[in-house]
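The block that comes next holds chain A.
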Amino acid sequence: MIPIGSVKPLAAVLVSLLVIPVLLSSRKPNVRESWTFAAALIKFGLVASMVPAVMAGRSFEFCIVPLFAGIEFKLQVDAFGLLFALVASFLWIVTSAYSIGYMRGLDEHSQTRYYCFFAAALSATIGVAFSANLLTLYIFYEILSLATYPLVTHHQDPEARSSGRKYLFYIMGGSIGLVLPAMVIVYAVTGTLDFAPGGILAGGFTSIQALPLLLMFVFGFSKAGIMPVHAWLPAAMVAPTPVSALLHAVAVVKVGVFCVFRVITDIFGPVTLQAYGFRTLLCTIAAVTILASSLIALSQDNLKRRLAFSTIGQLSYIVLGAALLTQSGMTGGMLHIAMHAFGKITLFFCAGAIAVAVGVKNISEMTGIGKQMPVTMGAFFIGALSVIGLPPGGGFISKWYLALGTLEAEQFLMLAVLLFSSLLNAAYFLPVVYRAFFCTRSETMFESEIKEAPGWCLVPPVVTAGASILLFFYPQPFLSLSKIAVSRILGG
Partner candidate 1 sequence: MKYIGLIAVLLFGAVILTTSLEFPAVGDPNSPASRHVSDDYIEHALEETAVPNLVTAVLADYRSYDTMFESAVVLAAGLACFFLLRRFRRKPPPYRLYRHIDTGVILIIEKGGKEPTNSDEFERIDANWVPYDVIIEKAAGLVVPFLQLFALYVIFHGHHSPGGGFQGGVIFGATLILLALSTDLRSTLRQMPEKSSAIMASTGLFIYSGTGVLCLLLGANFLDYGILSRLLAVDPVMARSHGILMVEIGVGVAVSAVMIWIYYNLVSAGRHDEGL
Partner candidate 2 sequence: MILQLPALIIIVPLLAALGVIIAGWLRNALCFPAALAALLVTLLSAILVMGQVMHDGALIYRLGGWEPPWGISFYIDHLNGVILILVSLVALINLIATRSVVAQVFKNRLGAFYSLYLLFATGLLGIVITGDAFNLYVLLEIASLSGYALLGMGGGRARLASLHYVFMGTIGASLYLLGIGYLYIVTGSLNMLDLAALLPTVEKVSLIHVSFILCLVGLFIKMALFPLHAWLPNAYAQAPNPSASLIAPLTTKVMLYVMIRMVLTVYRPDLAFNRLPIGSLIVWLAVAAIIAGSLLAYKQTRLRRMLACIIVVEVGYMVGGFWLGNAAGMTGALLHLLNDAMMTLCIFLAAGAIATRVHADTIAGLQGLFRKMPFTMAAFVVGALAIIGVPPTCGFFSKWYLLNGGIEAGHFGFTAALIISSLVNILIFFKVMEVAYFEPFENHHHHSNGQFIQEAPLDMVVPLLATAGFLIAMGIYAHSLVTGFIEPVISPLMMGSL
Partner candidate 3 sequence: MKGLSMPDWAEFIIANYNYWGVAVLMMIGLYAIIAKNNLVKKIIGMNIFQVAIILFYITIATKLEATIPIIRHGHGHGAHAAGIQAAGYMNPLPQVLMLTAIVVSVATLGVALALAVSIYQRYDTLEEDEILEQLKAEELRQV
């Protein structure tokens, strides 16, 4: 892991921040959107340019400014960070295209503010992906929470206000209330917060002290949506769909899971965790979240809330992957970040397209729209397959590795949970598709009105659906990256 000192990571993080003044000053909407698009492309280009070097086992480093004795505001691009950054920046390109159609379709107000905060949120996401130590990660985590608050409360109506309050309470409360003290305790004892393959605790804590510390981290990063601190995610569905598509399916929640993953692997380290015997505890936490959220998702009528609860479940798959502490478990967890991202974003795009075309949010009102909107519902079906983990969808591969991981870790109960929850996923996705295609619409009142969503809202879901199928056959960039990352963690 020979680090190359280069400014690329910083450039990747800052490119979307630098575009904000341009967005603010551009008068015509087209100019503004084209700038967003350009920024997304540049960002993805920068991130992609680092893939070959990281594939060859090297990593990029860039130290911005020293913060405290022993900690710098440092960016480091390793395989795991690059995987997450690739997913986030690629999907930003697709989402910015989609949000052009969506925002114009529903004629939302103050769109410049929307695009600026969206760009800021993305730069913070990439910042989290590329952070070299826990403090840099925490700084970008906080910037992300603040950048997404105006996005979640975009409609500025009383409902947005109460969900914004809940959003802040869980996320800022968790980060300042739990993560900050835990971080300071680790720093006070070990003197450093850098991510090191084998973990940095090195016996500084007895198991009684380590348990509360671990729980503070796990529940502190409330963006990961683990059960007791998940309530902000369904509430955040009040945001416009592109926000919930990219942020609450891909960027924001994955940041939470990414932080938990980093803490488990690079702060505590698999060996120490096994020594403390916390593996089963972590697995049960994840399992509880998976089962409970899948069950709740069954009962949700609002399509976006159902997708939200399904996201909570899928996130806990990734936490489960990390908690298994085995080779293929972690590989499955990392892979699931990418696979779930493509699958879930397709579903959210379709939900948004239906809202734009038909103006309908609840599943009960979606009977028989498949005939009028074949493309959207088709993409929805493929996305659903990928999230459930059936073969043509990419999700199958990550769930396959997860299953292998549970076997390696002899956690057979977890295997049962995995399979049963996949069944539950199917149980709350397939009826939507079945109802859309095979049931006929009872009231004929607005028969003629339904037509396909506008072009901008249609192309992105098709692209992401195609990508998730492509990933099933050719999971190469993400699979190799996660294999390198896991070998670094375990082998290192």
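Throughout what follows, contacts are C-beta pairs under 8 Å (C-beta built on N, C-alpha and C of every residue); 3 or more make two chains touch, one makes a residue touch a chain; residues count from 1.
On the choice of candidates, all candidates are chains of the complex that A comes from, given by their letters.
The model shown is predicted, which means the values in this text are computed figures rather than measured ones.
Of the candidates listed (1, 2 or 3), only one touches chain A in this complex, namely 2. Residues of chain A touching candidate 2 in their complex: 65-68, 73, 109-110, 138-139, 142-143, 146, 150, 153, 156-158, 160-161, 164-165, 168, 172-173, 176-177, 180-181, 184-185, 187-188.
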